[in-house]
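Sharing a structure, written as C-alpha cells. Questions coming.
Note that one protein chain of the assembly has been removed; the remaining protein chains are unaltered in position.
And now, chain A:
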Amino acid sequence: MTSQVSSPITAGTADEPHVVVDVLGEQRNPAKETRRLDRVIIRFAGDSGDGMQLTGDRFTSETASFGNDLSTLPNFPAEIRAPAGTLPGVSSFQLHFADHDILTPGDAPDVLVAMNPAALKANLGDLPRGAEIIVDTDEFTKRAMAKVGWPANPLEDGSLTAFAVHPVPLTTLTLEALKDSGLARKDAERAKNMFALGLLSWMYHRPTENTEAFLLRKFAKKPEIAAANVTAFRAGWNFGETTEDFAVSYEVAPASAAFPTGTYRNISGNLALSYGLIAAAKQSELPLFLGSYPITPASDILHELSRHKNFGVRTFQAEDEIAAIGAALGAAFGGALAVTTTSGPGVALKSETIGLAVSLELPLLVVDIQRGGPSTGLPTKTEQADLLQAMYGRNGEAPVPVIAPATAADCFSAALEAARIALTYRTPVFLLSDGYLANGSEPWRIPQIDELPDLRVEFASGPNHTAADGTEEFWPYLRDPQTLARPWAVPGTPGLEHRIGGIEKQDGTGNISYDPANHDLMVRTRQAKIDGIAVPDLEVDDPPPTSGGGTPSTSGGGTPSRARTLVLGWGSTYGPITAAVRRIRRSGGQVAQAHLRHLNPFPANLGKVLKDYDRVVVPEMNLGQLAHLLRAKYLVDARSFTQVTGLPFKAEQLAEAITAIMEESADVDV
C-alpha cells in the first residue's frame, strides 16, 4: 500500500458508500525528528458546535487501540449551542495518555488545540510555560477577538511568547482540501475538526484506520460527507508531514507494563455503569427494569439501557422523577431488578419513595450521577455534594446503603456490588457516581463472565410461620437471622398473599401497628440491618519511603512504621488523590492512602485505620461531607481539603495541600 493522502476517495451510492482506504503513516518523512515521550496531555477546545467532543472521542479511541493508558475529561456548557464564539460557549475535551499507568486526565495541557479566540482565551490560564498551542488563525478576526475582549491579536502582539504557538489556517486548509468535494462552504468548513484530528494524529503517531472506518460508518447514509471528513482528516495528517512548522513528532509507547494480561477496551463511567446493571440482571437471573426521567448527566444510562431490550431490559421514561422511582419500586415488588437513574435534583424528588422502599424493604438501586448543586446548579459539571443527601435526605430514620465507584471503569463493578447489597438485604441502595466519572473514560480490562459474582436470589415460596393453632402462615416481615432481610414474596406465589405499606408494621406479621414498643423495635431493626451489611475491610496503601527524602519514623520496636498522615477519599477523587500521593512519595514524603467504596455502612476496620494515623486528610468535591461523617462517628480530627469548581482536583494542587498539612502536623509534633 502507498502511504500518501492523495489517494483517490470515491464516494459510492447512498446505499453502498465506497471508499478506497489507504493506510496513513506507513512511511514517514525521514527528515523529520521523532521524539519519545512518556506522557502527553492534549486539550481540544472550540465552540460547542465545533465537534470537540467527537474529536476528543476519536483521538481517545485511537489512543486506546494503540495501548496507552489514558484518562479523559470532557468539559462542556449546559447549553446545547451556546452563542458562537463566546467564552461560555467553549467546549473542551482533555486527554492524558502515557506509556505507564496514569490516574487523571492531567493538570495542565501540554498541547492546546484552540479552534477560535474564545477557546484560546478560556484555556490559556491552564497552560504551563512552554506548552504548544495550535490555533485556527482563520478564526482570529477582529470581530471574533472583540467578542472575547481582545483589542489586539494575541498571536501577533507577543503576548504568547511563553508558549510554542503553531498558527495554522485550519479553515482555509480544510476548504482547500475539499474544494473538489462539491460540498457547500458551510458543510466543508465543518470538517475542520477532522483536519485538526488528522494533524494531531500525525504529531503523536496515532493509528488512523479506526477513525476512517468510524467516519464511514457514522456518515454511511451521506457518503459525500463521509468522504469529505476522511479527506480533511488525511489532509490534516499530511499537513503535519509536509509543513515545516511541525518539525517534530512524538511517540508515546504502549503502556504494556501498566496493564495486567487481558483484553481491554476504552469505557466511560455511564457506559460501564449501564453494563454493570445488565450484568447484575444476568447474574441475578432477574429482569432489569429501569424507571427514569431524563436529567444531565444521567440520561446516557437511560439511552444505553434502552438499546438492549434483547436482554429483557425494560426501560420506562416516566412523566417525572417521582413516577420513575415509583415504577421501579412497583417492578421490584413484582420481582424485577429495579433501578432508577438520576442526578441530585431528581434524588430530592425521589426522597419520599426511597423512604417507602426502606419501609417496604424491597431491593432498589438508586443511581445518582452527581452534578454541581444546589438546585439546578451546574448540570454538566461534577461535584460530590450529594453524600449527605444520600445518607440522610429522608423523613424519619431511613438508613440506606451508599456505594461510590472510584473510576470510570469501576462503575461496572460498583453497580454489581450495589445490586448484591440490594438483593441480599432487600433494601434500596444508593450508587453515587458523578459527572466526571460519567463522561470520562479509561481503559477497562473486560471481565470474563465467570469472574462475575453470583447474585441469584430465592423468592419466598411457602409459609414461614406456624400459628399457635398450628396453621401454617406467611409472615412478610419475619427476618433472616443472619442478614435481617425479610422474605421477597412476589405476586403470583400462591398462599403468600400479603399487604405491605408505608405505615409502621408489626414485627413479623407486617400488619399495621401503632404500638410504641414495636415502632422502637422496627426502627432499630431497620438500622441494624443496614449497619450489619457485610462490606470488605478498607485497605490502606502505606509503603515505606523508597528514596532518602526524610527519615522514616520508627515505632517503639525500631521497625519502620507507618506514615503519620492518611489521605482518605471516596468516589471519583481516587485518580487525583492517588496521583497526588505518588507525587509526594516521589519527592520523599511518606503518606498513606485509603479510598472508601462503601460509605454506608463504613468498613468495620475504618475506626481502627483512622486511629492509626496522627492526621487524616479528606479531599472532597464538596464542603467536607465525608469529613463530617467521620468526625461524628469516630471522633477523629479529620481535616477537609475541598474544592467545588465543578472540575476534578488537580494532582499538583492536591499534593501541595496534603504536603502542607503533613508539614503542619510535623511542626505540631516537634
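Note that in this section a residue touches a chain if its C-beta (ideal position, glycine included) is under 8 Å from a C-beta of that chain, and two chains touch if they have at least 3 such contacts; residues count from 1.
What we mean here is this: contacts and distances are computed from a predicted model.
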Choices "Glycine cleavage system H protein", "Rod shape-determining protein MreD", "2-oxoglutarate oxidoreductase subunit KorB" or "Sigma-70 family RNA polymerase sigma factor" - which one is the UniProt name of the chain not shown: "2-oxoglutarate oxidoreductase subunit KorB"
Option touching the unshown chain, where A:128, A:182, A:396 or A:495 are the choices: A:495
Which residue of A:301, A:322, A:455 or A:568 touches the chain not shown here: A:322
Option touching the unshown chain, where A:279, A:369, A:385 or A:567 are the choices: A:279
Contact residue for the chain not shown (choose from A:30, A:260, A:470 or A:516): A:260
Residue of A:146, A:248, A:388 or A:503 in touch with the missing chain, whole complex considered: A:503
Residues of chain A (touch criterion as defined above) contacting the omitted chain: 61, 64-67, 210, 256, 259-266, 275, 278-279, 282, 287, 289, 291, 308-314, 316, 318-320, 322-324, 326-336, 338, 352-353, 355-356, 360, 446-449, 491-503, 511-512
